[in-house]
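Our next item is chain A:
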Amino acid sequence: MLTPLQAIKKKRAEAVNRIVSKGYLSTKRVYVGMATCEIAAGSKEVMDVFRQAIANGLTDVYLSQKGCAGRCNLEPTVEVVEEGKIPVKYGRVTPQRARDIVERHLKKGEIIAEWVI
Partner candidate 1 sequence: MSQMITITINGKDYRVEPNQTVMQAADTLGFKIPRLCYHPKLSIEGACRVCIVEVEGQRNFVASCAFPVSDGMKIKTNTHALRRARRDIVELIIDNHPMDCHTCERDGNCELQRLAASMGIRARHFAGERKRYEEDLSSEAVIRNPEKCILCGRCVRMCSEIQQVHNLTQAHRGFQTVVMPAYDLPMAESVCTACGQCINVCPTAAFVEKNYTQELFEQLNDPERVKVVQFAPSVRAAIGEAFGLPIGQNMEGQLIAALRKLGFDYVFDTQFGADLTIMEEANEFLERLQNKGTLPMITSCSSAWMKCLEQFYPDLIDNVSTCKSPMSMQGAMIKTYFADKMGIDPTKICSAAAMCCTAKKYEAERPELMFDGMRGVDVVVTTREIAWMIKSAGIDFVNIQPEKADHPLGLSSGAGAIFGATGGVMEAAIRTAYELYTGQTLVDIEVEGVRGLKGIKEGSLTMDGQEIRVAVAHGLGNACKLLEVVRQDPQRYHFIEIMGCPGGCVGGGGQPYAAINTIPLDDKALKKRAQALYDLDRGKTIRRSHDNPDVQKLYKEFLQHPLSSVSHKYLHTHYKAKLPKGIIPKEAKKIEVTQ
Partner candidate 2 sequence: MDVKETRYKLTLCDGTACIHNHSKAVQQALETELDKHGLKDSVSIHLSGCLGMCTKGPILIVNPGYIMYGRVQVEDVPEIVESHLVNNKAVTRLIITEDHLYNRFFRIFGDVDFFGKQMRIALRNCGIIDPENIDNYLSLRGYEALAKALETMTPGQVIEEVKKSGLRGRGGAGFPTGLKWEFTANQDSDEKYVICNADEGDPGAFMDRSAIEGDPHTVLEGMMIGGYAIGAGKGIIYIRAEYPLAIKRLEKAIASAREHGLLGENILGSDFAFDIEIRLGAGAFVCGEETALIHSIEGHRGMPRPRPPYPSVKGLFGKPTLINNVETWANIPVILLDGADWFNTVGTETSKGTKVFAVAGRVQNTGLVEVPMGTTLREIIYDICGGIPNGKRFKAVQTGGPSGGCLPEHYLDTEIDYESLAKAGSIMGSGGMIVIDEDSCMVSLARFFLEFTQDESCGKCTPCREGTKRMYEILTRITEGQGQPGDIEKLQRLGEMIKHSSLCGLGQSAPNPVLSTIENFREEYEEHIQDKKCRAGQCTALLSYTINDKCVGCGACKRVCPVNAIEGVRKEKHRILQEVCIRCGQCYEVCKFDAITKA
């Protein structure tokens, strides 16, 4: 019988494993803000762009949603995190910008400076 602390540590280890198995260790992690405010600003459509890109064969990318970080006037926001690099945070992302992020940043590694927060 595990004690509560042992039990929760076991759960944590299992959780981490599940996250990793979903491709968390991919080179690039993409987070799309999906709070009410972000959705109101259009983040659902942005999310769809990334989903579609992955469905169309974009690999080595871990896609996830996240809550609101508090940058209301810059929503929708998208973060691209690469291990060992400074996370890149894009603001006011439209579906068109999202497609560009896929093409230029995710595929070619170019940071699109003018949209960065």
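Keep in mind how these were chosen: all candidates are chains of the complex that A comes from, given by their letters.
Assume a contact is a pair of C-beta atoms (placed from the backbone, for glycine too) under 8 Å apart; a residue touches a chain by one contact, two chains touch by 3 or more; residues count from 1.
This structure is a prediction, so every number in the text was calculated from the model and none was measured.
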For chain A, as assembled in this complex, the candidate in touch from 1 or 2: 2
Touch list for chain A against partner candidate 2, complex: 1-5, 7-9, 11-12, 14-16, 18-19, 31, 33, 35-37, 39, 64-74, 79, 81, 84-89, 111, 113, 116-117
